[in-house]
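This part shows chain A:
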Amino acid sequence: MLARNRFQQYLGGSRSPQSRYKSRLQSVRRVSVGFVGGSLILSACGSAAAAPTTTTSASNAPISFQLWESHNGGPVGDAVTALVNMFDSSHPNIHVSIVVTKASSKLPAAVAAGDPPVLAEISHYDGTLVKGLALNSWNQYMKNDPTFSQSNLYPSVWSNGLVGNQHYRLIASAKVSEVFYNESMFQAAGITTPPTTWAELASDAAKLKSSNVIPLGWKDSSAHILPAILSNGGSMLNGSNTVGTSVNFNNAATTATFQYFRNLYSAGDLVFDHGSTLRADLASGHMAMIDGTSAGEAKVLAAVGGKFKVGAFVEPAGSTGHAANLVQGLGFVLPKGHSAAEDNAAFTFVNWWYQPAQQVYWSEHTGFAPMTKAGAAAIPQSFLSSHPGLQQSIVAMSSQYSYPRPVSDSYAQVQAVLDSAFQQAVTGSQSISAALTQLQSQGNSYMSGASAL
Partner candidate 1 sequence: MTAITLEALEKRFGGTAGSALDGIDLEIADGEFVVLLGPSGCGKSTTLRLIAGLETPTGGTIRFGKSVVNGVEGRDRNIGMVFQNYALYPHMTVTDNLCFGLKSRGVEKGEILKRLDEILEMLSLGDLAKRRPRELSGGQRQRVALGRALIGRPSVFLMDEPLSNLDANLREQMRMEIAKLHRILRITTVYVTHDQVEALTLADRIVVMNEGKIQQVSSPRRLYDEPANIFVARFIGAPGMNVLRIEKDMLIDPDSPFYLDEQITQSIVESTGSAVRLGIRPEDLALHNGGFPLRIRCRVVLIEQLGTHLQVHLEVDSDKLSSNIIAKLDVNCGVAVGDVVTLGSPAHLIHRFDDETELHLGRLANKSERIVSLHSTSGDNSHGVRIGEQQ
Partner candidate 2 sequence: MSGAKLLSLNFRKVVRTLFVLVVAIGFSFPLYWVVVTAFNTKGGVYSIPPNFVPALHAGAFRYVLLHTHWLHYLLNTVFIAGVTVLLVLITSAMAGYALAELNLRGSGLFLLLTVGVMLLPTQALLIPQYALALHLHLLNGYAIQILPFAASTFGIFLFRQFFKSLPREYWEVASLEGVGHLRYILRVSLPLARPAVITVALLTFISSWNQFQWPLIMTQSHSVQPIEVALSHYTQTFEANWRKLTSAVIIALAPIVILFLILQRYIVAGVAGRDGGINL
């Protein structure tokens, strides 16, 4: 078939379907006998995915495996490619090849089809995969590798993807929320230091307001409201914020936070928008502050193009007296169905990823926060001073009030409802209490598993 050989690199050569998956598959297939006949017809047609199976490598032969990843070009994609190339050249016995795909949504099907990659980066913790017993825990590999040290990782990184005592997902790229601002506008408005509390932020916004400037642009995504809720003493889930089974939004902290943003919005001090639009607004002098993450810093700087100096500050402190943040990002998972040697090789790659040199390269080229203290320390001060966003994100990473994102099953859906509730409440299309009541009940219905929409 056309282009088959050319794309061999994408497809990868090795595929070692474990008997377990085969038998599972057969049982699935038996249910629908009708399809089997069709499969016979179709098996002749062949597909690019049905690459020839090669045998698993022996212990000393080079191991090659696929890494499923979802960054499609751009600085992040380029950085991943560069790092993987570095790894491949420094590890003659292991060859990692990148497959760019929407890994998070495509992985379950690949697992079901008995054709998962050895290593994948998925965007959020997917309960479906754990429920389906599709992932290996990283624990034994971490334990067996003497060069790996837990204490080196930031706590919020360490506990990301932790279920029970098992690490199913090791974070691969960490980001935290922060705010970028136009320093010239701050100066013009007489603001000397960035705000450190939400109240200050509001009063600074009021100062910045002039006929043509919108003081604050906020992303229309819920992840950017959670730091404020947490800093006001709220939480996401009951019990543990990472693995709780019911949501905890209908409370004073969340109400206060929603109210705060609603006030800003109704005063015209805040607008909602996509990140890309916000950056364009900031760059063109329409907006004084925009919310984002350090990962967007490069884009912000590129959009501004040196027209003015861009500053950054972490999200301010709330009623608890401290600031809070949420650490999120893609994480490495280890789908089942591969040999121990392959899994070990995958961990070798992950551990290598965490080493300071790689962390520095990663952070400098992508703006993502370093995930280890050593990595953070290795970034030259000169770089940090020209990249205030990255500097601020290290501040947030080091804080004890930075939390991992919840890993509970269905949290992704809860987040979608939170998005909606926040939008509705802040823009005034719903009262805050109504929005929160609905959020609470719908969120709980998702979390309970009784309903799963």
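Methods note: contacts are C-beta pairs under 8 Å (C-beta built on N, C-alpha and C of every residue); 3 or more make two chains touch, one makes a residue touch a chain; residues count from 1.
On the choice of candidates, all candidates are chains of the complex that A comes from, given by their letters.
What you are looking at is a predicted structure, and each value in this text was computed from that prediction instead of being measured.
Chain A shares a touch in this complex with candidate 2, selected from 1 or 2. Those residues of chain A lying in contact with candidate 2 across their complex are 1-3, 6-7, 10-11, 25, 28-29, 32, 35, 38-39, 42-43, 45-50, 68, 71-74, 77, 99-102, 106, 109-110, 112-113, 275-277, 279-280, 283-284, 299, 303, 305.
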